[in-house]
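Right, I'll just put the structure down here and ask away after.
Note that one protein chain of the assembly has been removed; the remaining protein chains are unaltered in position.
Coming up: chain A.
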C-alpha cells in the first residue's frame, strides 16, 4: 500500500498549476498511481475552477471587472476603444470557429521504458521526456530530463538488483517517486507510488533487493557523507 503522499499544500498548488515542471510531473505521476490523491486532486481542481470560472452570485462592484476597465477611463476614447475591442473579439471568435474538430487526442495510457533488458511502464506525464539517453554507472542508471529550471535536476533513476546509493544528505530537498520495484532505507520499505520528500536534514542510504525505477527531483547536488564515498562526491553530479 502507498504510505507516502504529497502534502495537501503540494496538491493545492498542483491543481492551480503553480508548481515548476519537475514537481508538477512528480505530483501528476503520483496521482496516476494513487487513487486517493487522484480523487483529492479532482476535488481541488473543481474548487479552483469554481473560484475562477463560476458565475459570481452577486456582481461585485470592486471586482476585477472594474479595475480591468481602467484602460477606458478617458470618456472620449471610451466608445472608440470599446468598438475596437468588440471587433477584435468578433474576429477572434470567427478565427476559432473556422477550426476543425481536433482528432489527435493525446493518449495518456502508461508508457513503456526499457533499461538494461528490463521493461517498465511509467505514467504518461513523462511522455515527452523519455527520449533522453541513459547514463550508466555500475548498477545505477540515470536519464536526466531537460526541465531547464535553474539548479533543479529531474531524472529517471534505475538501480539494479542489490544496488545502493552511498549514504548522503541533501543540500536542498530531494523528492523520490518510486515508479516500479522496491527499495528501502532507514525509514522502511517503499512501494510503487510512494512519494518521498526529504529535506537537507535527513541522511539516508537507499538499497534495493530486486531493483527499482524512480523519478527523482533534486534542487541541489547530492552531498555524500559516508567515509570513502566522499570521494564520490564529484560523481554525485554525474549519477543524478
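Basically, contacts are C-beta pairs under 8 Å (C-beta built on N, C-alpha and C of every residue); 3 or more make two chains touch, one makes a residue touch a chain; residues count from 1.
Note that in this section contacts and distances are computed from a predicted model.
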Assign the chain not included in the display its UniProt protein name, restricting the answer to "Electron transfer flavoprotein subunit beta", "RNA polymerase sigma factor ECF family 11", "ATP-binding cassette domain-containing protein" or "3-isopropylmalate dehydratase small subunit".
"RNA polymerase sigma factor ECF family 11"
Could you pull out which residues of chain A are in touch with the chain that's been left out?
16-17, 21, 24-25, 28, 42, 45-46, 48-50, 52-55, 57-59, 64-65, 68-69, 71-72, 82, 85-86, 88-90, 92-93, 95-97, 99-102, 104-114, 117, 119, 124-133, 146, 148-149
